[in-house]
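Here is chain A:
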Amino acid sequence: MNLPILSIILLAPLLAMALILFVKEENSRLIKSIALIGSGISFLGSIYLVLAYDYHSAEFRWVEQWFEVPGWGIQFILGVDGLSIPLVLLTSIIIFSGVLVSQNLKFRVKEFFALLLLLVAGAYGVLLVLDLFFFFLFYELAVIPMFLLVNIWGTGNKTYAANKLTLYLLAGSGLVLFGFFILYFVSGLNTFNLKDMLELASFSPGMQKGLFILFLIGFGTLSATWPFHTWSPDGYASAPTAASMLHAAVLKTLGAYGILRVAVALFPEGAHYWQWLMLSFGVINILYAALCVIVQKDLKYIVGYSCVSHMGIVMLGIGTLTQAGLNGAMFQMFSHGIMTALLFASVGYIYEAKKTRNLDDLKGLFKEMPKASTFFILAGLTCLGLPGLSGFVAEFLVIYATFSVSYVFGSLALLGLVLSAIYILRILKSSFWGVPSDKSTAPVGVDHNWKTALPQYILFSFLLLLGICPMILIQFISQTSIVLLRGY
Partner candidate 1 sequence: MWFYSVETFLVLASLFFFSWSLRKEVHLTLFHKLVGWAGFLVLLSALFSFDFRGVFFQEVYVMDGFSQLMKVILVLGYFITLFLAQEVKDVDGKHQPEFYLFLTTSTLGMVVLVSAKDLITLYTALELASYSLYLLIPMRSNGKGSAEASIKYILIGIAASGIMVYGFSLLFGLTQTTYLNEIAAQLPLLYQMPIFWVAFFFSLAGFFFKLSFFPFHAWTPDVYEAGNTQVIGFISTVSKIAGLSVLIRFMLLAGETAHVLDDVWVAIAIATMTIGNLSALIQKDLKRLLAYSSIAQAGYLLVGVLCISEKGISGAIYYAAAYLVMNLTAFFIISQLSKNGNNVPTSAVKGLFKRSPLLALTLLISFFALAGIPPLAGFTGKWFIFSAAVNSGYNVLALVAIFNSIISLYYYLMVVKDAYSDEGIEAGGLEPIRLKPAYQIYCYLSIAVLVVTGFFPHLFMSLTKQSIAVFF
Partner candidate 2 sequence: MLSLITDLTFLFFVVVTLGGAVMAVGLKNIFHNALSLALTLFGTAGIFIFLRSEFVALIQILIYAGAISIAIIFAIMLSPSLSLKPSKRSVTKILISLSVSLLVFVALSYIFIHTPWVVLPEMVGDNSVKHIGEVIIQRYAFAFELISVVLLVSILGSLVIAQKDKKTTIQDSPND
Partner candidate 3 sequence: MINDITPYLILSAALFCIGLYGLLARRSLIGILIATELILNAANINFLTFSRFMDVDKAVGQIFTLFVIALAAAEVAVGLSIVLVVYRNFNTINVEKMDHLKG
């Protein structure tokens, strides 16, 4: 039975959002359960995708076409392949745990969940749709709810952060929009259908170089490449937990996914021409952001900057343009997403319990809240690339690929490992180990019971599973990276 699985995954959050709009504000229990069911359905759908996908063929599966706009070359066509299935799974994991994390939200529950589901629907859309028009439609749909989420539920100077976040990302997407139009015009196929373009379109080298850099910068702003990253620490510091979880984990990967799906797949000469730029962006990202973390005092800023540093690894992996590099990049997208979500979830929990995120006045958390801090420590260990957790596999593959391309960039990337170890352990030293501050001043942190810790359990189990046997994810990606690199 060929049940339209992709449209179910895409529509479940949208329907849940629509339903939530009609529920009255008071019964927040019902709202939360609707949100849970919505994200749960997409979760099951994505698990079905993972199980039913055969790794040998790399062409698009479960392709559905709903309607098309004649004359404009626009059609609503869904399809998924080895590259997007893991990311769809990642999105559903994150939204499911995001909804679980914000179960104890009291303030304006209805709008919160509606916006969250809209954001995730945007993310699903980008991953599932194969038409440039709807790709861009969902791409911007995934950015806009973040503006309201930060403005209403945020902390700190949230208006500035929300404005900067939204306008920065939309300026980047402006470039992408312009790129799509040029693509439509130059490809000569008179269609926005990415599937046909991937198979039939061929571009002149000059055009490839220009378009590649355009998409690199356009998508790069979303995946926080070095000069265009300043929105991400401020944005995440003032965003609410679930929103920053979703944005850091899913939307950043959408940026990298965009680079892979559009730029790398269509423009081989362009990629080779700009390879040095991607490598240097990646390495600068890793080192620069890791150095910035060391001087941070606010936990959310730390996670924000470390997220930028890890996206540098993805960019580096893509920059190597080798199969190992791409596998490493895609693996890092998945593992970074889960890790950052876990980091944000635990920081959010600590913030709820201790009402402060400043390292100086958090003392001896491990003694006070052992379970909550173990999750942060485990996420920190993934972040510094401890073997046995998924962070290490991705970093190893990317650094291996960079070494096979150029020793200089490889050794610089290696330095990043030490820096990440330094900043993670400094955090543990200053606020997790040691004697908790005296009870009178700070509120006593109540530790997790299994219900509040459920999302963190889910997230960590994926980190551990992928750390121990990474082949599950690699076999998805290796076929697609071969196809992606066929032009090289």
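Keep in mind how these were chosen: all candidates are chains of the complex that A comes from, given by their letters.
The criterion applied here is as follows: a residue touches a chain if its C-beta (ideal position, glycine included) is under 8 Å from a C-beta of that chain, and two chains touch if they have at least 3 such contacts; residues count from 1.
All figures in this text were calculated on a predicted structure; none of them were measured in a lab.
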For this session: Could you sort through 1, 2 or 3 and say which touches chain A in this complex?
Result: 1
Seminar exercise, completed: candidate 1 partner, complex, touching residues on chain A are 21, 67-72, 74, 111, 133, 136-138, 140-141, 144, 147-148, 151-152, 159, 162-163, 166-167, 170-171, 174, 177-178, 180-182, 184-185
